[in-house]
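Moving on, here comes chain A:
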Amino acid sequence: MTMLRIENLFVSYGPRRVLHDVSLEVNSGEVTALIGPNGAGKSTLVRAVSGVIPLLGGTICTNGDDLAALPPMRRARYLAVVPQAVSLPPAFTAWETVLMGRTPYLNFLGQTSASDEDVVRRALERVEALELAERRVGELSGGEQQRVLLARALAQSTPILLLDEPTAHLDLQHQVSLMEMVRQLAHRDGLAVLIAIHDLNLAARYADRVVLLVAGEIKAAGTPRQVLTPDLISAAYHLPVTVVPHPFVDAPLVLPGK
Partner candidate 1 sequence: MSRKFLFTLLIVTLFLAACGPSLTATPAPSATQPPATEQPAAIPQPTAAPIVLTDGLERTVTLTGPAQRVVSLAASNTEILFAVGAGAQVVGRDEASNYPEAASSIPTVGGWSGFSSESIVALQPDLVLAGGINPPELVASLEQLGITVYLLPNPVTLEEMYTNLQTVGTLTGHEAEAAALAESLKARVAVVGLKIAALTERPTVFYEFDATDPAKPYTYGPGTFGDLLIQRAGGTNIGAQLQGQWVQISLEQLVVANPDMILLGDSAYGETPEKVATRPGWEVLAAVKDGKIYPFNDDLVSRPGPRLVDGLEALAKLLHPELFK
Partner candidate 2 sequence: MRRLPYFWTLLFLTLAILLSIAIGSVFIPPADLWRILTGWLSTAPLPESLQTFAFIIASIRLPRTVLILLTGAALGGSGAAYQGLFRNPLADPYLIGVASGAGLGAAAAMSIQWPYTFWGLLVVPLAGFLVAMLTVLLVYSLARVGKTVPTTNLILAGVAFSAFATSLTSFLMLRSTGELRRAFAFLLGGFTQAGWNPVLTILPFLAIGLGFLILSGHALNLLQFGDEQAQQLGLPVTRTKTLILVAASLATAAAVSFSGIIGFIGLIVPHVMRLWWGADYRRLLPLSIIGGAGALLLADVLARVVIAPQELPVGIVTALVGAPFFLWVLRRAKNQGYW
């Protein structure tokens, strides 16, 4: 089921065009990976969809509701964002940070109830970070911080999850565990997941659909095998690449060089 429909999006930073006529769909129960070289506009797209960048044109809909027209509070009940874990306020505990995710359901004072706390606990369990609950975020490692942010997004209880390069600063084992969690959230819990990611092979392995963004335009969209072809990738990254079948899993493997 199409949960998020993005149509004809135009975004500019002043005179500079950043996104040009971008359309894509994100379905429930699927991980859709957004790939492309740096500066292509992946982050911008995620941020524009979440509403923090003004649109020059286009619509963002979920189930017929125009998300762009909603006030931030209502919008935050539909989509949650997992940003990169950089410069987080160090003094809040993991628990307090995840609790912030309940904001769309709280009053201005931020008063929480027992049910909110349940949601937070379950979110932390889901990302296997419950034991970190009372630790200050400033003391956690990059991987742990990223999981806390994922838990926060989960606490928002939204049908749509957006992730903005969450693996960018993580060690290999944390990258893999995070992607595993993300895939489970889509396949097992039915979320519609859009993840901007720069690592092509992680995208190949964990995404159900891949969208290639180059210089603000969609160049290709389809299954990993359909999009991660030597022609498309070489053209996008200005680098000859070879694509081989992955030795262990059913996914393509992109290798630089010919």
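The rule is short, and it goes like this: a residue touches a chain if its C-beta (ideal position, glycine included) is under 8 Å from a C-beta of that chain, and two chains touch if they have at least 3 such contacts; residues count from 1.
Regarding candidate selection, all candidates are chains of the complex that A comes from, given by their letters.
Remember, it's a predicted structure, so these values are computed and weren't measured experimentally.
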Identity of the candidate that touches chain A (this complex; choices 1 or 2): 2
Complex contacts: residues of chain A adjacent to candidate 2: 47, 50-52, 54, 71-73, 75-77, 80-81, 83, 87-92, 96, 100-101, 103-104, 106, 108-110, 136, 138-139, 152, 156
